[in-house]
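The complex appears here minus one protein chain, its other protein chains still in place.
Showing chain A:
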Amino acid sequence: MSGKTLFDKVWERNVVAEEREDRPAILHVGLHLIHEVTSPQAFATLAERKLKVRRPDLTLGTIDHSVPTLPAKEGRLAYTTKAAEEQVARLRWNCQEHGIELLDLGDPRRGIVHMVGPELGRTHPGMVVVCGDSHTSTHGAFGALAFGIGTTEVGHVLATQCLFQRKPKTLRVQFEGEVPADVTAKDMALAVIAELGMDGGTGHVIEYAGPAVRGLSMEGRMTLCNLSIEAGARAGMIAPDAVTLAYLQGREGVPADFVSACDEWLSLSTDEDAVFDKEITIDASALQPMVTYGVSPHEAVPASSLVPLPGDLTSASALDYMQLSAGAPISSVPVDRVFVGSCTNGRIEDLRAAAAILRGRKVADGVTMLVVPGSEEVKRNAEAEGLDLVFKEAGAEWREPGCSMCIAMNGDKGEPGQLVVSTSNRNFRGRQGEGVRTVLASPATAAASAVAGFIRDASAIRRRAA
């Protein structure tokens, strides 16, 4: 019998009832994260059926999607609509009613839902983490099985702390070799999605492995796992190691007996003789900083290359929407706006990478730039390092934490036709505002593009300075 994968081991630990032909497995959830947008209808179901939240202690709420990122004026936040404000109030009421801890506005621990789990040490290796949000895959960086669910399932988890789940297939993405300087986790992720295509991961849980993955910080690993869903995979995982344990040590939510927990977590790694349903290998040493040119994250190429010809992977309508000409250098594409932030790239390391490019430089004339820390903790740390001043001196705006322009439902958005270089996760049509053209990139590439006024990777900016 062959060995077990990381996924197999985590799955087995959390199965309440094995799957049968006529019923999926019942899986126990160790951490259920909730936010204002995908939870109200689930709480309404509980109320209709007179049910309680079964494990408020394993549930954590935060406010992130629809909250304005401009500071309050005279004690009032400028919500885009009354409905958005009511949605936030509803979450507050629901959490109070059911005894759920809420990281409310003003709480120094508040942040984007996928920031706060790790920051508070609530995301643990070996755990099942779910949330009504597809980027829940982020938490897989810790060796958790983490995936997004719909609102009906949010209700199931609130009521029972469990959900029905068919066992997915496994897919290993093996990075061979080390990544060159200037290639970040975001570039690795875009390369994976370009390789797999938009649905190459559908039905699978990805495990990222290899020295280039081991070499990533937890911040980088979270970026890599975060984007798993953009290749269709609900979850991405990385085996826990010394980097994982060092990140968790001393955080508020870790188990009291941290040392013995660590031993257990380290045993979760994939066995050498384990077999995956599918495997791909990527040569990390050949990677370059990547950007998207189309309307799906898999439409990605090196920033230094040309806009591809329409073909199997790219539709002519995607290039039409993006107003790009096949064969034109990517570096000839002018930029209107730059966004640094989101659960993909709103962590301290991301802000440092953007600030390193912007220090002593200016955002180009005609370009606006928005920097939104992913959480209060990131904001505090960035300000302690003076990164906020770097951004402001360069001409960028420094905002309060939230999802902001990643999903553009809080009023932060581009104008029709604008080209936005964004560190977020989706370049779908209209995602960042009606008619907005989104180019996904790493924080370094986004900052370099802000300085140049055209799409550029960091090395191009440094060459210019030399």
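As a convention for this text, contacts are C-beta pairs under 8 Å (C-beta built on N, C-alpha and C of every residue); 3 or more make two chains touch, one makes a residue touch a chain; residues count from 1.
One rule holds for everything that comes next: contacts and distances are computed from a predicted model.
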Quick one: find the hidden chain's UniProt protein name among "Imidazole glycerol phosphate synthase subunit HisF", "3-isopropylmalate dehydratase small subunit", "Cytochrome c-type biogenesis protein" or "NADH-quinone oxidoreductase subunit N".
"3-isopropylmalate dehydratase small subunit"
Touching the absent chain in the whole complex: find that residue among A:A300, A:V338 or A:A408.
A:A408
Looking at the full complex, which residue from A:L33, A:A84 or A:V420 touches the chain that isn't shown here?
A:A84
Thinking of the whole complex, not just what is shown, which of A:G232, A:P289 or A:G402 touches the missing chain?
A:G232
Hey, which chain A residues sit against the chain that's not shown?
16-17, 21-24, 26, 28, 30, 37-38, 40-41, 44-45, 49, 51, 58, 65-66, 80-81, 83-84, 86-87, 90, 132-134, 148-153, 155-156, 159-164, 166, 198-199, 202-203, 229, 232, 234, 255, 296, 315, 317, 407-409, 416, 426, 428-431, 434-435
